[in-house]
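Apart from one protein chain that is not included, each protein chain of the complex appears where it belongs.
Entry: subunit A
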Amino acid sequence: MNHYPEVWGRPRDDIYGPYNSSYLQTTGPKTHTQSPAVTGTSVIAVKFNGGVAIAADNLASYGSLARFTDVKRLRVFGDSAVVGFSGDVSDMQYIDRLLESLDIRENYSTHGNMMNAKNLHTYLSKVLYKRRSEFNPLWNHILVAGFDEDKKPFLSSADLLGTTYSAPHLATGFGAHLAIPILRRLFPEEKPLEEISKGEAEAALRECLKVLWYRDARSLDKYSIAVITAEGVEIKEDQVIEAQSWAFAESIRGYGAQVN
């Protein structure tokens, strides 16, 4: 073997004669942007009376490897909006810098009409849709939490295709399967937002994160939680899942030591 990577795995010239390299495609479409590399898992969020609570764990996985364990996936924008990112971490960093430059430009005028979470969500969904239309998607599923123009709690989602939807509680990734049913049970549709307190919302998120830690193999027991109210954003980034009970694991059958 020699040290030229381009000939590795190809027929050797000294044995098979010179290879007609015109058949090789030297240029081609970039493909590495079309799949994520380092990823974050679920983000979950709940609206409550007077605000929104949002949470995500602090893990960035490289495939199934738990690669980085202190990653902040909740990003604060301005003084009353939080964006939670699941999906590719480098694309999250790109969007974070994009929002930073947007925030700087927003502050050049002093009229005081700042972007709210609803404007931010619209903007992000259009960025995501533009990128998917270029076949170069930003590989993220995003939750935007904050307030709308009427100062009412706002929570909405945007994914890598630019698809948007909103609900009183939302979750991305594995959380969409595991956390949403729990949140629907805790906060049924009939229950008005006014009856959900900040404490209840926060406790529900912590409970959901615990379930995700139990059952999502790409999750972590360290997490961040942000509560957005009229007073501002209160973000805690070094939370640990408490009161774990793995007793249920005994009854799991189908893999591991007990195959049956």
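Throughout what follows, a contact is a pair of C-beta atoms (placed from the backbone, for glycine too) under 8 Å apart; a residue touches a chain by one contact, two chains touch by 3 or more; residues count from 1.
By definition in this document, contacts and distances are computed from a predicted model.
A.B. asks: Can you pick, from "phosphatidylinositol N-acetylglucosaminyltransferase", "Protein BRICK 1", "Protein FMC1 homolog" or "Proteasome subunit alpha type", the UniProt name of the chain not shown?
C.D. replies: "Proteasome subunit alpha type"
A.B. asks: From the list A:R97, A:K151, A:K191 or A:R215, pick the residue that touches the absent chain.
C.D. replies: The missing chain is touched by A:R97.
A.B. asks: Touching the absent chain in the whole complex: find that residue among A:K47, A:R73, A:K118 or A:H169.
C.D. replies: A:R73
A.B. asks: Which listed residue, A:Y23, A:Y108 or A:Y165, touches the chain dropped from view?
C.D. replies: A:Y108
A.B. asks: Could I get the residues of subunit A that touch the absent chain, sorted low to high?
C.D. replies: Interface residues of subunit A facing the absent chain: 60, 68, 70-73, 89, 92-94, 96-97, 100-101, 104, 107-108, 110.
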